[in-house]
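Note that one protein chain is taken out, while the other chains of the complex remain in position.
Then we have subunit A:
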Amino acid sequence: MSLSLRRLAALCRKESYQIVRDPSSILIAFVLPVLLLFIYGYGINLDANRVRLGIVQQDGGVEASRLVQTLQASPYIAASLSNSETAMRQQLQLGSVRGVVILRSDFSAKVRQGQGAAAIQLLTDGAEPNTANFVASYVQGVWQLWQAQRLPGQAEPAGLTLQARYWFNPTTVSRNYLVPGSISVIMTIIGALLTSLVVAREWERGTMEALLSTPVTRAELLLSKIIPYYLLGMAAMAMCVLVATLVMGVPLRGSLWVLFLVTSLFLGSALGLGLLLSTTTRNQFIAAQFALTAAFLPAIMLSGFVFEIRSMPLAVQAVTYLIPARYFVSALQTLFQAGEIWPVLLINLLFLLLSAAFWLGLTAWRTPRRLDGN
């Protein structure tokens, strides 16, 4: 395959004009990423700080009042007080509270007898197990705190206390791992969805036939599609990183050049997949449908960006190894939250490289020089 720089430059220039003049590609490359970043960064929050908790206090004793005060004082709980159990149950059903703590009339008496735990009832909404767990553990925590405060003299019943420390994301802000993950979704959209349209568009509009009747070579054709969209993807990436770190305050602990390398490799496979779909279907609509199913959905569902891979069924876990977004998400989360942890990064880099080579190679092989295949 020979390569003429003049022809390649002419084709790249043409492609760039088309990108710049097509409002939808600018929308997808620059507006959509910011939108997604903000949705994942602020709209979605997997932390359950300040859960709404209803308290039914049927016991007027000192012990009960103190527990209620402790619950109200907790930074994780927004408590609302009532003495009607039915009213609170209704609120739970409506979802206006996430859990209900019921202190029976014999609570104080039982606590004095040392049976406090038996007198407190916690109702949570099992339909949302994640939130229910949060509620349960927060209430548990407050309960333990209260017991410790109640008996300051004889505190520390056991010799050990547990001090949890979360590494890499010490405040466990979910934004810090959701934002790097959402960057992988954005890069998938730009890489695969946008390019899935570009070759098919040439077929649909009849320009491919005109191009193929000129001395253009296969390599020029392929590179002229890859280079402009690679640059567009990199520009969008730079914007994402700036927004994430400067606006959203997400830490970036790894170095920029590793980030550049990882992104380049991932874009390689995303572009390859998009172009392959575009080249083989020759139809923008079908290619975009395939790109959504084959790239976008796996990037969300199977990359470990929202749903942890280790909690998936084994068969699905096996499938995730085929999804380049998996390695990209892992590398991004490592780079943003932990820095250069080379054992993790090297594995991811290797698989991204293999994947890019596979998809680009396949595209090169399928790129025609004639209308009937090769």
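By our rule, contacts are C-beta pairs under 8 Å (C-beta built on N, C-alpha and C of every residue); 3 or more make two chains touch, one makes a residue touch a chain; residues count from 1.
By our rule, contacts and distances are computed from a predicted model.
Undergrad: Which of the following is the UniProt-recorded protein name of the chain this complex doesn't show: "Deoxyribose-phosphate aldolase", "ABC transporter ATP-binding protein", "Transglutaminase family protein" or "Putative tricarboxylic transport membrane protein"?
TA: Of "Deoxyribose-phosphate aldolase", "ABC transporter ATP-binding protein", "Transglutaminase family protein" or "Putative tricarboxylic transport membrane protein", the absent chain's UniProt record names it "ABC transporter ATP-binding protein".
Undergrad: Have a look at A:206, A:313 or A:343 and name the one touching the chain we're not showing.
TA: Candidates A:206, A:313 or A:343; residue touching the omitted chain: A:206.
Undergrad: Need a quick check: the contact residues on subunit A for the chain that isn't drawn.
TA: 4, 6-7, 9-11, 13-14, 17-18, 21-22, 205-207, 209-216, 369-372
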